[in-house]
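Every protein chain except one is present and positioned as in the full complex.
Labels for the chains are A, B and C, by order of writing; each one numbers its residues from 1.
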Amino acid sequence: MTPTLARRLAAEAIGTAFLLVSVVGSGIMGERLAGGDVAITLLVNSVATGAALVAIILAFGEVSGAHLNPAVTMAAAWEGGLPWRDAPAYGAAQLVGAVTGVVLAHAMFGEPLVALGVQPRTGAALWLSEGLATFGLLAVIWGCVRARSSATAFAVGAYITGAYWFTSSTSFANPAVTVARALTDTFSGIRPTDVPVFVVCQFLGALGATLVFGWLVPSLPARAADVVQPHTGSVR
Amino acid sequence: MTPTLARRLAAEAIGTAFLLVSVVGSGIMGERLAGGDVAITLLVNSVATGAALVAIILAFGEVSGAHLNPAVTMAAAWEGGLPWRDAPAYGAAQLVGAVTGVVLAHAMFGEPLVALGVQPRTGAALWLSEGLATFGLLAVIWGCVRARSSATAFAVGAYITGAYWFTSSTSFANPAVTVARALTDTFSGIRPTDVPVFVVCQFLGALGATLVFGWLVPSLPARAADVVQPHTGSVR
Amino acid sequence: MTPTLARRLAAEAIGTAFLLVSVVGSGIMGERLAGGDVAITLLVNSVATGAALVAIILAFGEVSGAHLNPAVTMAAAWEGGLPWRDAPAYGAAQLVGAVTGVVLAHAMFGEPLVALGVQPRTGAALWLSEGLATFGLLAVIWGCVRARSSATAFAVGAYITGAYWFTSSTSFANPAVTVARALTDTFSGIRPTDVPVFVVCQFLGALGATLVFGWLVPSLPARAADVVQPHTGSVR
Partner (left out) sequence: MTPTLARRLAAEAIGTAFLLVSVVGSGIMGERLAGGDVAITLLVNSVATGAALVAIILAFGEVSGAHLNPAVTMAAAWEGGLPWRDAPAYGAAQLVGAVTGVVLAHAMFGEPLVALGVQPRTGAALWLSEGLATFGLLAVIWGCVRARSSATAFAVGAYITGAYWFTSSTSFANPAVTVARALTDTFSGIRPTDVPVFVVCQFLGALGATLVFGWLVPSLPARAADVVQPHTGSVR
């Protein structure tokens, strides 16, 4: 039996809040302790985010599918795993959760609760990075659907830890995360004007991976519900 | 068949001792080798603690549930997974184990066996951190109950590794750990006067997550025994 | 039902492209951020590659077996798990994917799309390293066949993270990866003239492990299909 929409939205919001707490919080902690060593800061940021993702997806996957990401929700709806009419609510819950997570991270570290990002992140190289990063994220998710085990949580956590390093944009790969990170003036921040192109590239990457996997795995639509609907044994 | 209470208490005590050995010991080793580089010290501290947790929960989970944490025991009792009458004994065993672990860590590193902590850890930002950190820990545990696999051990280990970085308090998230860390004057120490508020925030966070998950997952009470009682295939 | 050869080749090409993106991309990012600290650069390079491998193998394993490596394909064909007639196509797809991955990594980081490697990597010590590294990789793969679970992906990722450090060659262990890394003049590059001997040592190491495991596990040929054919529940 699928949990009620209210329960699923709450799970998406809380889960996405924790994701942003981990991204923004570990960025602040890393920056404070590393004394300007950007490599160490990004190392702890990437390890903390990947580790948190494993935990968050396992925690909320059985309730809402633990999308935590509008691009994942769009891809799921595209394949028929989620009714299109539920998608906007999912996206809104993710966005509310993401912003709340930034505020909580700031509160925990004694920063102003909200501040506009100033870090410029623009240009074709970074846009390609975001497209590729999100393509890869969805490839991992679609590729793991069949396994129906806890493997997805570990695969996504590992993927993001790696992708912080192998893309020049440090792999935001998530529209809700991108918008929320425009509200922090710390290590993980982004200049608000750079957000829209990032988001477009992320949706395009997600769509690309979904189309490719739709061809690679003809049975994908039949399995799509496993990605999204809880109570199937799939954690994502 | 559930193991006898004596066996379960022994497992809780030994497991919690190893947890403190890992927290305090790796803090000392990191501090000695990193020559004042706090980022590297916390990195090894967080990686060693998370890795140790994976191993400890897998090792003792089948005997006692591997709570290792009075806040987890309280939450389990709240949901009916553990008789309330067993909870104080669990807590006492965890506390005895935790203090023993600190003494063992000190002995291994040639430190005075017990010393009062001097590191101030106080203020609203840190109290919020402890509440959130423990909320998240219990969310992970309750969210993983259904999986009934070894996933919980990995989820908890990953969560704690991340939470060292994404909270400003470095996520004690455990009343027994907090009390015991007041007995070390090394990297992981805490000033004894700062312990009580930390502990209160931890219990509140655990209670909050338990109430939220009680609503998110209506079948939670029926499953609560899987968290606590051994012999169910659940490792936590 | 086995996916069509076209689908399997596409999976091999995309998967290997992502592998090279992770190797070359994280090397560039590490080099740029670490300011000449080679230990930190190799640390992030090894962690990012290992983490990416976990995700990539889980993502593409069910389609093509996720060999991503001509030495693995050769070993699989040797044991009868893949028709010899399919092996050249697998190898070609891996090579095309690998080169594409290098180009994508360069594009993401604003480097010239292709550049010949200049890093000398030659001598008996490194050749022994490549032979041993690939022997170990195939040992892990053959040893995990029976498990038929997602364990292979984690085992291979862990192995490569470790092998970056415990061999003097940093464990290329993959002929397609080796050829493609001759096309980058960044941290992970290799001088083209040093490629052929590396490749020979890799094939010899893979053959050695396959012969040893053929004796260690008499039932290996019967199980070889599990390594290569998708739809068996094995992820590799």
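The rule we apply is simple: a residue touches a chain if its C-beta (ideal position, glycine included) is under 8 Å from a C-beta of that chain, and two chains touch if they have at least 3 such contacts.
All figures in this text were calculated on a predicted structure; none of them were measured in a lab.
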Item checked: Displayed partners of the chain not shown (whole complex) -> B, C
Check: Of C:Ala13, C:Met74, C:Val103 or C:Ala139, which sits in contact with the chain we cannot see?
Finding: C:Ala139
Next item on the list: Spell out the interface residues on subunit B facing the chain that's missing from view.
Entry: 3, 7, 10-11, 14, 18, 21-26, 29-30, 33-35, 37, 40-41, 43-45, 47-52, 54-56, 58-63, 104-105, 107-110, 150, 153-154, 157, 235
Check: So that we can see where the missing chain sits, which residues of subunit C does it touch?
Finding: 38-40, 42-43, 46-47, 50, 125-126, 128-129, 132, 136, 139-140, 142-144, 146-147, 149, 151-152, 154-156, 158-159, 161-169, 212, 215-217
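The criterion applied here is as follows: only the chains that are shown with their structure count from here on.
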Check: Which chain has its C-alpha centroid at the greatest distance from the C-alpha centroid of subunit C?
Finding: B
Margin query: I'd like the Å distance between the centres of subunit B and subunit C, where a centre is the mean of that chain's Cα atoms.
Written below: 39
Checklist line | Rounded Å distance between subunit A and subunit B, as computed from the means of their C-alpha atoms | finding: 27
Next item on the list: Send over the residues of subunit A in touch with two or more other chains.
Entry: 40, 43, 47, 50, 154
